[in-house]
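What follows is an incomplete set of chains from the complex, kept in their original frame.
So that you can tell them apart, the chains are marked A and B in the order they are listed, and the count of residues begins at 1 in each.
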């Protein structure tokens, strides 16, 4: 699915009757507009109810409700409850609990307007063709203007190189995999921690070759995921400490991770 | 250099160049004043506009470039049997609008403004070369910072990112339609042909209407 289809919950399928909003703010704007209420004085109870009705409708249709909507629903209920609290009349200028949401809505509304004008331009400008890229006089093959080369291009190039290497070196990959088994490294680290815990990661890694380090690294991640060990780093560039947790590991399961 | 010669040499450069050609670069290549160069560019533009020929000269991304007119899009698509790139989605346009005004901006900041996770949309925009990674922000997690590209300026016919109308000029009150002047200001250098006007306008209106209808039908179902 494309990014848009995902966001719209699969708009390309037929007979879709659920309106497609581009997020909870979009839905809120719609409800405000539909009810013809003042954005600076949102009837929060009404809007909250309608917002939840929409989520219910989605649920009935078995559509996945994005976490962003649920978060907004919670926020609305929070604001609603704050509105119900008795106001302290002695204090002047009490901040309206809705203020932050209103600001966000207005900001989002502006960007939506910009997007609409972009949409019009997009249609028209897409129809204006430039000449197909030619190799320029004095250049060999396709070139990229350095000022436009970004990290995206750099890692894309790196990926291309890796993929080509993969295709031309199938055996090398096979060998690498055999030399250092993740399971062995998991077992080794775990045994070490049984003797002494915590240990400095740097100390455990010392003297290993690069490929072994990678196997250790992967094994370590698995152990963390399984809850058998924990990693701690006190400050940003400080030592990383590896410790055994209370959870006892069944070492016979380590072999499962070799073909991951 | 003699005026006619200068003019045809500039035309040759414009014709060959893949990117918008900067006045400064022409000034350096010909050793002429910026005024002389700009006058020639203006003259070329006027002639092309008057001829209603196959292409026009326009200013974009701080330079000048030749491009076909929008009305020839259908025949070009037919001839080159190309579907053309798909239009940017609403989500992508929203995201692009935010990056354009708030750059450099991180994905979390962006998702916060939109109220939805925007990672996938950012990737689409990166692929379309509308935005680029310009570094990392020095906060916890060092998220990437995004900026719009030159390609973005060219695509939307902007000469400079500062040419964007001030954000405050966009409809403040909810429900109020976008200020027509602002739209006009942005689309100023866009050559809208009659046919295009008629073709694209209703589409936008229609899709807005669809949305409203969609909502109605859901609410009907629900109630």
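Throughout what follows, a residue touches a chain if its C-beta (ideal position, glycine included) is under 8 Å from a C-beta of that chain, and two chains touch if they have at least 3 such contacts.
In this text, all values refer to a predicted model and were calculated from it rather than measured experimentally.
This file describes a complex whose protein chains occur as A x1, B x2.
As a convention for this text, only the chains that are shown with their structure count from here on.
Centre-to-centre spacing of chain A and chain B amounts to 28 Å, using the average Cα coordinate of each chain. Across the complex, chain B meets chain A through its residues 15-19, 65-73, 76, 84-85, 87-94, 96-98, 100-101, 113-117, 120-121, 123-124, 126, 132-134, 144, 149-151, 155-157, 167-168, 170-175, 178, 182-183, 186-187, 190, 192, 196, 200, 203-204, 211, 214-215, 217-218, 221-222. By the touch criterion stated above, chain A contacts chain B in their complex at residues 2-4, 6-7, 16-20, 22-26, 29-30, 32-34, 36, 39, 53-54, 56-57, 60, 66, 68, 72, 104-131, 133-134, 136-137, 145, 147-148, 150-152.
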